[in-house]
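Sending over a structure as structure tokens; questions will come in a sec.
Shown here: the complex without one of its protein chains, the others still in place.
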Amino acid sequence: MMKTWQKRNRGEAIRSWIGWMIFIIALSAAWAPIARETQWEFLPTAPREGIDLLSRMFPPKWSIFPTLLKPLMDTIHIATLGTGLAVVLAFPLCWLAAGNTTPHKSLRYLALFIIASSRSISSFIWAFVFVMIVGPGMLAGILAIAVRSVGFMAKLSYEAIEEIAPEPVEALEAMGASRAQVRAFSILPQVVPAMLGICVFRWDINVRESAVIGYVGGGGLGLLLNSAINALYWREACLILLLVFALVLISEAVSAKLRARIAEW
Amino acid sequence: MPILKITGLEKKYATGDLALRGVDLSIDAGEIVAIIGPSGAGKSSLIRCVNRLVEPTAGSIEIDGIDVVSLSGSQLREQRSRIGMIFQSFALVDRLSVMENVLCGALSRTGFWASWFRKFAEGDVDRALTLLEKVGLSDHVNKRADALSGGQRQRVGIARALLQKPLLLLADEPTASLDPKTSKEVMTILRELVTEEGLTTIVNLHDVPLAKACATRIVGLSAGKVVFDGPPSELTEAVWETIYGEPEMAG
Partner (left out) sequence: MATRTWQRPSKGWWDRPAGRWAIGITIVVYLVIALQAIDINFARIARGWARLFEVGVGTQTEVVGQKIGEILRGLGESLAMAVIATPLGILLAIPIGFGAAHNVSTKWVYYICRSITVLSRGFHEIVIAILLVKMVGFGPLAGVLTLAIATVGFYGKLFAEAIEESDGSVREAVQASGAGWLQQMVFGIIPQVKPRMIGLGLYRLDINVRESTVIGVVGAGGIGATLETTFDRYEYVASAVILALIIGLVFALEAGAGWIRRRYL
């Protein structure tokens, strides 16, 4: 009898088959409501609409550039202040959330819950919440960015704390150092580079978000984008979009450079 | 009166491993005791019970007349500050400098903010520099700990433990991560310093000839029990067999 070669054994084949079935069922289940709610008659005209839109966007209206400088600065302020506020909130939170530094299990679960909730809601939705409470403007944007970033930064930071080498911690405990000293001398030095990197990384993401968060009332460039689009001033909208694009690229480059420096430090 | 008195010490880990099955040991001031025994004999467990990095299951440990087993909180910290420890993996803080690592030995008698701003007592700074000189690291005071070789790192570990001015020094296989030549150097330095300060020392060693050369007394541990206790000269081949369960290899 010929021997045949099979890539997988039977159990694995069945498992993979079940996986694909679940995947296909999920896809068809998800497609049904989308197909139902879509106005398909608009689809054929989409390419024409797209070209039409582009023709109305170009050339961008360069003359309004000077008026964009203040909103541009505002955008950077929103990202920076939001990140700063988030750092202040996330720093204590991550020590509560890390299994090896938490003072009590129940505090740990509370911290983990706060982190997960903060992360589950996008900053745009947080912006709604703060626009409702403090009114539209930069403050709402800053608070939204901060609240969304807290979970992100605290999560990555507490994971860094949990991954430290335990030996130096044990050594300092063994010589009778106080709890605060153990943290300051053996845990903090190990996680500082990671934490700095996380801050810079989140700042970069926040520049991206704060550039458009004004669209839902958060101040900065997004606010102008909203009014330009509502008034159908597409050439102005185009310039704003180009500016946002440039800002995002620059902040990403700055962040990558800084993080590379931090990593080798 | 002995400095360390261990009676009926037992340790059972949560996994069910019985690491120590009734250890009695009494150590006088100034003794250098080497603990030898096969892997898994309970050497690390024994040493770690002394400063309570491992919680004993039963038995008592007295250091200078104080029962260590019942201590907790600040009393435990104070007791620990009087016990120095040297680790196999050095346990240095990589991103701190050599000097900062050594000064960690003075943390227990320095307030938090003073230590945060690196304002250690004059005496401690002076002694740290002296110790670094003695272990031959004067030229590396401000180097980062992760820039040193293994032997140099362990010498930092020794200086850190001695800066505590401990009553008792524990060393858990201090040379196991080092090559034979460096091992000898490090053990020689350790022995010199310990003798100079008249420090009571317990050191776990895998290398029996090294143990014989350095210690004033040898304790053989096997399966959680003391099976030999005497001066190096009494460590005969027959004794070797009871400790390791096989005869000494030729050479």
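Letters A and B mark the chains in the order given here, with residues in each chain numbered from 1 onward.
One rule holds in what follows: a contact is a pair of C-beta atoms (placed from the backbone, for glycine too) under 8 Å apart; a residue touches a chain by one contact, two chains touch by 3 or more.
Predicted model, so just to flag it, every value in this text is computed and none were measured.
> For the chain left out of this view, which of A:L110, A:L139 or A:L188 touches it?
Considering all chains, including the one not shown, the answer is A:L139.
> Touching the absent chain in the whole complex: find that residue among A:L110, A:A165 or A:I229.
Only one of A:L110, A:A165 or A:I229 touches the chain omitted from view, namely A:I229.
> Spell out the interface residues on subunit A facing the chain that's missing from view.
Against the missing chain, subunit A presents residues 15, 19, 23, 26-27, 29-34, 37-39, 42-43, 46, 49-50, 53, 73-74, 77, 80-81, 116-117, 119-122, 124-125, 128-129, 131-135, 137-139, 142, 208-209, 211-212, 215-216, 225, 229, 241, 244-245, 248-249.
> Mind listing the subunit B residues that contact the chain we can't see here?
Listed in rising order, the touching residues are 97, 99-100, 118, 122-123, 125-126, 128-129, 141-142.
Note that in this section only the chains that are shown with their structure count from here on.
> Averaging over Cα atoms per chain, report the distance between subunit A and subunit B in Å.
Their C-alpha centroids are separated by 48 Å.
> Report the residues of subunit B in contact with subunit A in the complex, numbered from low to high.
51, 53, 76-85, 87, 89-96, 100, 104-105, 107-108, 112, 115-116, 160-161, 164
> What part of subunit A is in contact with subunit B in the complex they form?
165, 167-168, 170-178, 180-181, 184-186, 189-190, 192-193
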